[in-house]
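Only one protein chain is missing from this complex, and each of the others stays in its spot.
Naming follows writing order (A, B and C), and every chain is counted from residue 1.
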Amino acid sequence: MAEQVKKDNQDNIVIRFSGDSGDGMQLAGTLFANISAMSGNDISTFPDFPSEIRAPQGTLSGVSGYQVHIGPKVYTPGDKTDVLIAMNPAALKINVKNLKNSSVVVIDTDSFTKKDLEKALFSTSNPFEELGIGNISVIEAPIGSMVKESLTNSGLEGKDVLRCKNMFALGLSCWLFDRPLNLAESLIRTKFAKKPIVAEANIKVLHDGYNFGANTHASVPTYHIATSTKEKGFYTDVDGNTATAYGLIAAAEKAGMELFLGSYPITPATDILQELAKHKALGVKTMQMEDDIAGICSAIGASFAGSLAATNTSGPGLALKSEAIGLAVMAELPIVIIDVQRGGPSTGLPTKSEQTDLMQALYGRNGESPVAVVAAKSPTDCFDAAFWASKIAVEHMTPVILLTDGYIANGSGAFKIPELENYPSIQPHYIKKDQQNWKPYTRNEETKVRYWATPGTEGFQHRIGGLEKDYTTSIISTDPANHQLMVKTRQEKINAIANFIPIIDIQGDANADVLIVGWGGTYGHLLSAVNEMNENGKKTAFAHFSFISPLPKNTEEILRKYKKIIVCEQNLGQFAGYLRMKIHGLPIYQYNEVTGQPFLVSELVKYFTKIMEE
Amino acid sequence: MAEQVKKDNQDNIVIRFSGDSGDGMQLAGTLFANISAMSGNDISTFPDFPSEIRAPQGTLSGVSGYQVHIGPKVYTPGDKTDVLIAMNPAALKINVKNLKNSSVVVIDTDSFTKKDLEKALFSTSNPFEELGIGNISVIEAPIGSMVKESLTNSGLEGKDVLRCKNMFALGLSCWLFDRPLNLAESLIRTKFAKKPIVAEANIKVLHDGYNFGANTHASVPTYHIATSTKEKGFYTDVDGNTATAYGLIAAAEKAGMELFLGSYPITPATDILQELAKHKALGVKTMQMEDDIAGICSAIGASFAGSLAATNTSGPGLALKSEAIGLAVMAELPIVIIDVQRGGPSTGLPTKSEQTDLMQALYGRNGESPVAVVAAKSPTDCFDAAFWASKIAVEHMTPVILLTDGYIANGSGAFKIPELENYPSIQPHYIKKDQQNWKPYTRNEETKVRYWATPGTEGFQHRIGGLEKDYTTSIISTDPANHQLMVKTRQEKINAIANFIPIIDIQGDANADVLIVGWGGTYGHLLSAVNEMNENGKKTAFAHFSFISPLPKNTEEILRKYKKIIVCEQNLGQFAGYLRMKIHGLPIYQYNEVTGQPFLVSELVKYFTKIMEE
Amino acid sequence: MSELTYKPFQASDYKSAQAVRWCPGCGDHFLLNSLHKAMANIGIPPHQIAVISGIGCSSRLPYYMNTYGFHTIHGRGAAIASGLKVANPKLSVWQITGDGDCLAIGGNHFIHSIRRNMDLNIVLVNNRVYGLTKGQYSPTSDRGYVCKSAPYGTVEDPFRPAELAFGARGTFFARTVDVDSPVAVEVLTAAAKHKGASVVEVLENCIIFNDGTHSAVSKKEGRAKNAIVLQHGKPMIFGENNEKGLILDGMNLKVVNLGENGVTEKDILIHDETTIDFTLHLKLATMPFPEFPIALGVIRSIKAPTYDEEITVQIKDVQAKNPTRSLKDYLMKGEIWEVK
Partner (left out) sequence: MSELTYKPFQASDYKSAQAVRWCPGCGDHFLLNSLHKAMANIGIPPHQIAVISGIGCSSRLPYYMNTYGFHTIHGRGAAIASGLKVANPKLSVWQITGDGDCLAIGGNHFIHSIRRNMDLNIVLVNNRVYGLTKGQYSPTSDRGYVCKSAPYGTVEDPFRPAELAFGARGTFFARTVDVDSPVAVEVLTAAAKHKGASVVEVLENCIIFNDGTHSAVSKKEGRAKNAIVLQHGKPMIFGENNEKGLILDGMNLKVVNLGENGVTEKDILIHDETTIDFTLHLKLATMPFPEFPIALGVIRSIKAPTYDEEITVQIKDVQAKNPTRSLKDYLMKGEIWEVK
């Protein structure tokens, strides 16, 4: 490997594995991300697959991609691609818009036949010319035939042989980025533990790919990524949905409660159910119910029983759950409702991501029915967000809606295995066993939180329900003044949560005139853009909201300090509107994109600069 | 009647019939309202009945009331009662807070026995002293025994005899207000057309009541109500739900479409279904479905088929319909969704009224899913509002949410039978039969409205659905730029409706500094309060919104003119918040009440004065 | 599964202090009394009982119970009760529901909780009308029923609750009349003892909106003539003087008179509530009146695994094999790396 030319000014690098849905690109990408994380890099990933289970092979609609961003400081999966692995012409075509001039493209020449080009709707035999990227660096590898050759006596046959092509791509990538193969080998052996023949074949091909790089492409620059300075500790790779599941488990453990999830599958939220269903050893109960409504209703039943109850869903499912959320508001029962937002309205773009459910989360119910709303900002932050959502729910006896999105739910990052001792305590608002004159709606006067008695407790039998109740006696009441009092009290209870959550802090340059405001899963992109602004001498401050209802206590104070506030969201301006409702006269500008795709850091920087200079 | 002392400074009068649920107060009230309207008065009514079907007889929770406000200019059922008919002690107790010093109370002494007083939780034998209204004018009538006596040989027996007590009260009221009995007689004969014995018994008792007044109470002032100067024409009495049903029928007639209602019963919206179910002769189709979701879904199916389709519901039902409304947004199909708002959240106070579903109507769905929102301002205005909602739906191919509320739905007014020629035309946005290159989402470029082809039309077969579609080809698309374009287009389509609806105009004193803003069913109270302000020299302007999404074109221009804007609503400030989101920097004050009861004009005037003088 | 303490209770121990708010004469009053008695019979202490309902007149019932109670939203009682039961299988969980709540909006949760054989006691109060919303037809109203939402009569056949329950693989079905205290107490007690989803159809009279809908059997005299009270292991004999019986004629039931044509008690069918095949149970539950009597009592009661038990067993089994009990332990056993 002496002949490798290190591109050492390169610290952050984006690689994208792209091919047909059947080409195993998600696996190659995941393994590459894991290896990089294990080598000490920061990572951020973006899987991007078609909505069809299996679209026709070789077509544009069948392309499946997995992008990995690695480096010492990484917050997003990256805008543009440094290295593109294109297993077929369709993959090349789909990704061409994200190539840089300096990009390297690896192609499997065996899949660039006339027929393949036609399937991807190319009209000439030179796809590079046709796409106007004739001068880009290309690594041509006859991957298909090399793999066939290599696995002749491997014990694998037919399709199974070709399924190993992705490991060739991975091996080649390891060579390009100077990754030792032993990490990849051990991951492959774990993955195929039950099929040793498959494991060994994959490892063989992995080496072939690596060797192909080493032997034939000395002239292409290879990369060496600087290691990040992460906190000490044990790490594992998690995607956002898994982190959400872990956050709930951790909260239940911390609170000393049983965890219950009532669910109905829906993309992209299903993995939370599937993850939790595994954890019977930890005592987790999951129920796959007959529909989204039954999903939340079973959770409400479990909450009444005294469990830490949750339900997971995505936009259309949240719409269906609206009425039941209202019941939990009125019954003042704790429940965590996870909405993994996807492209809407209606069925919309189920495999794409956006932030368009905020208003629904805040207001999508009949009557004045306030709930707490929390949003996660990255795959790993889903853990903390789920933990906090649970804490608020059981300490304040309220439904909490946790907003994540398809982008962070499927994206992954290196996750430091948490020490629960370092997390805040969770103390469910139980009755005291010797409590006198207790009624179901007897409240803590300061927080307005009612005291919780669970069925089975002798002497505390009681009835709750969706009808308005008397503030004092807790029996059904239609008294006008009482209703007004209860409406206000439910709102005040939510407002009072502001006293128990972290205040908002400013990142970037706090003394700037311009403040960037974001919430939820756009965090990484916004932070990258803000950093870039400040690095270029354009002073920019940044406030990112994890707690949305209620807003942190210092929100108004902070926002009033800035001359221009740019609220950036993947919708038509929902958080901006909410801020305007809550705080009068703010100098708000809006950056809105609703494309189903992550923000582009470069576009953000361009817009920020424009507003700054305006 | 020579000895009657006319109280002629009295032009507007409020009378309240109140008694046990079984006492027939709703009927007495309705008849009195009708007679008054037929005599040329303006009327406004407020039925107020218990949520139980039949609460224990004689108890406070069993009191059923019907308030009628009559006079030359009447916009509300009135704050305080001039005449209270209290058929039992519970009715007296419940209504005491709304009595004036000058009020007259009629009681049935036969129902003021010790047992009756106990049921109403009186602890002494003098309810008037106990309530602190010892000096009020009381007309004591042994109604029960007089009725029994009078009907000895009437052919009626037992309970049926006592059922006529309400007609005694009505007759007495007719005497008090100088109404000729012939109008009442003919209404009673129509009502009991199939039971002539019952009719005659009721008429007999009616006369008894009248005579009782004439013979024995010469010393109590009686009232004569001035006649209003209504537009010429034929009138009938309608409540808001009936007017809503009529509005839909009229719109279907005007548009040349078949009317379809898909429904599931829910208080207080059920009457719309029940009214429309009668009109098979007019070709109206109604389906009582298995639940609220099926209600709207059947309507969506009927809309796809080409009907003018509607669904009616109240808050919790609207929550359930959220997901399906999103489908109609995406499919761009017309549908009118009527939400008769009631007290919330959750089951809340189902028989009480409030305005707390506004945010749900605007935003209660996943994704960016804009719809048109229209609100009715009075019982009779429900007709126009339903007509307009239908017009917008079919001309702009969109779901329209029509907000009414329990108060105007059950309240009634004199309704001028409309001449449909004078109503605007309704032109469904059909394809032209010779339309070329039509795709399901081909739009009118100005209004962004797609052209409608209905099943059965040869040559226009097509597929629509909830997945995002390509702007040009109308096939499924996940393209980012296309999604952004479609999201914006759907919003622009709604925005463009502003060009086709009336602009907002100012009532009261347009040159005032203070503007009162309201929407929906509070119109009458706000107008009364504004009139009172101006009459007392406190200059006040008034803008009442019937069109909420989109807002009328001149909204910002109008609102910017005023130094103080007081937004008054029966919620915690939803319309105020919406205005803040839409228009920056308005000097908004809020008047909010969430009691389940109508505003009190006097309270409004007090608050307006306070803000004006601040 | 359930570790319930049995000690002697009175009906009054299950009665709450709240004033009862149904119309005078409403069948729900009677049902409530029977339920109080049945609970005393069963002997589970009030604090180990949870009564869940949806919305409807009948669904107000939990307020009148001195147990844990939850008056939820329309139609969702079964789903809420299911979550509750799985979260705490030790509780005795009751669902009170009307024909609208259960079979209109709640139809899906009804059939799924039955399919899962969730250990719930489902009391279906069937007055064949929507009482609370003032008298619209329900999924159990007869074809042609005239009411405000169908002024020209309905054009749809009703569900027959037993048929639907069996179609959903029901393991227990019983029927009683609201006023019929001894049979009511008996079947409610049997329902509570059955492990799995027990459906008790209560033929209830809504005196205001559907008075007399069950007139054939709601009065004592009518019942003697028109009903047959099925009892496991007993011959299917009925009639004012026990003079009639049911026999099988091919695949169909037939009414015979004892003593006529040589028919004796020995020829009469013996009721077996435990047959897996529900052919006969269904025929008994849907006999057309007046050709046949109306069947009351426990019609079907078979043993089958319940969801709540099975899930508890599954968790125990997994835990027996896998000692991991904390998230951290679990994570540390996975694919991890250390940053030093």
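What to note about this one:
Please note the rule applied: a contact is a pair of C-beta atoms (placed from the backbone, for glycine too) under 8 Å apart; a residue touches a chain by one contact, two chains touch by 3 or more.
Not measured: the values here are computed from a predicted model.
Taking every chain of the complex into account, the absent chain touches A, B, C.
The residue touching the chain not shown here, chosen from A:Gly262, A:Pro316 or A:Pro334, is A:Pro316. Touch with the chain that is not drawn comes from one residue among B:Gly71, B:Gly262, B:Gly364 or B:Gly518, which is B:Gly262. Across the entire complex, the residue among C:Phe172, C:Phe292 or C:Tyr307 in touch with the chain not shown is C:Tyr307.
Here one chain is not drawn; of A:Asp23, A:Glu200 or A:Glu290, the residue touching it is A:Glu290.
Which of B:Gly301, B:Pro480 or B:Pro587 touches the hidden chain is settled by the complete complex: it is B:Gly301.
When the omitted chain is restored, the residue from B:Val104, B:Leu172, B:Ala201 or B:Met287 that touches it is B:Met287. What chain B contributes to its contact with the hidden chain is residues 34, 37-38, 40, 187, 190, 230-237, 246, 249-250, 253, 258, 260, 262, 279-283, 285, 287, 289-291, 293-294, 297-307, 309, 323-324, 326-327, 331, 417-420, 454-467, 475-476.
Those residues of chain A that touch the chain absent from the view are 52-57, 59, 61, 263-267, 270, 273-274, 277-278, 280, 286, 288, 290-292, 316, 346-347. Across the interface with the omitted chain, chain C contributes residues 105, 107-108, 111-112, 115-117, 139, 152-153, 155-160, 163-169, 251-252, 277, 279-280, 283, 304-305, 307, 310-311, 314, 317-318.
Quick note on the criterion: only the chains that are shown with their structure count from here on.
In terms of the distance between Cα centroids, chain C is separated most widely from A. Chain centres here are Cα means. That of chain A falls 45 Å from that of chain C.
As a whole-number value, the distance joining the C-alpha centres of chain B and chain C reads 40 Å. As a whole-number value, the distance joining the C-alpha centres of chain A and chain B reads 46 Å. Across the assembly, chain A contributes residues 323, 326-327, 331, 465-467 that each touch 2 or more other chains.
Those residues of chain C in touch with two or more other chains are numbered 55, 71, 73.
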